[in-house]
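Note that one protein chain is taken out, while the other chains of the complex remain in position.
So, chain A:
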Amino acid sequence: MEPVLGRRWQKVLYERQPFPDNYVDQRFLEELRKNVHARQYRYWAVVFQSGAVVQQLCSVCIFVVTWWYMEAGMLSPQGLFGAALVTSLLGYILFDAVDGGAGRRESGRTRWADLKSTLVFTAFTYGFSPVLKTLTESISTDTIYAMSSLMLLGHLIFFDYGANAAIVSSTLSLNMAIFASVCLASRLPRSLHAFVMVTFAMQIFALWPMLQKKLKAQTPQCYVGVTLLFALVALAGLATVSSVGAVLFTLLLLAISCLCPYCLIRLQLLKDNIHGPWDEAEIKEDLSRFLM
């Protein structure tokens, strides 16, 4: 059978057409679409967004360095507690100042409630710090170190960097960080040390990211400055402990904030995503309303 002139091929099955079954029309694959959902990224925008990862790495770094100083006895618990208290108060004021108190009015949370939860938390941590101190005495120090490293790694993996992924869980992430801090705190000399270490962990892993998020949304320039400053502080702290560590950490930060965005944009050019009528349709509506 040869294609008959003057009769166009139709993409229908119910009609017998004068074409062979393996006939390929010009319209073959005309509904093919490529890279429908692909996003175009700009380099500096990706670098800016990578700040969140840098921040969190630095937080972990500062936390570990602080613990190191405490264990070596180079930092008194009173000193750390005082410094942390001052920065927390500053952060607290800043938290309301950046958006002019809009967030507070929206949530309807009073200052009294803030004070109450701070007091309750501090009192309980202080009361339980002797327990925290002796909790892991029967466990070998190597196990504690291994466990803390794993937990901090887990904290970094599950942290909410702003991506909409299934793996993200801020609750799990915070819990892992606190677990790591309790483990490390139990290796410090006295229960006061343990108390200060856990409160410090709360500040750097729970409160600091909240402030960061707000800064990022309200004043991006300020956020960049803070991130850079924070990274420099972390590096300086690490340099006093281990210079090799500091060099490696610098390389890691540079790779994450400069090299990875570059790779992402280069790889994005190779994207070849095919769409067509064979794709499974997506249900875009919210159907749960019918069951409410």
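Keep in mind that, in the parts below, a contact is a pair of C-beta atoms (placed from the backbone, for glycine too) under 8 Å apart; a residue touches a chain by one contact, two chains touch by 3 or more; residues count from 1.
The rule is short, and it goes like this: contacts and distances are computed from a predicted model.
A.B. asks: Assign the chain not included in the display its UniProt protein name, restricting the answer to "Replication factor C subunit 2", "Phosphatidylinositol N-acetylglucosaminyltransferase subunit A", "Gpi16 subunit GPI transamidase component" or "LSM complex subunit LSM5".
C.D. replies: Answer from the record: the omitted chain is "Phosphatidylinositol N-acetylglucosaminyltransferase subunit A".
A.B. asks: Among A:M210, A:L254 or A:I274, single out the residue that touches the unshown chain.
C.D. replies: Within the whole complex, the residue contacting the unshown chain is A:I274.
A.B. asks: When the complex is taken as a whole, what residues of chain A touch the one chain not shown?
C.D. replies: 11-15, 20-22, 24, 28-29, 31-32, 273-285, 287, 290-291
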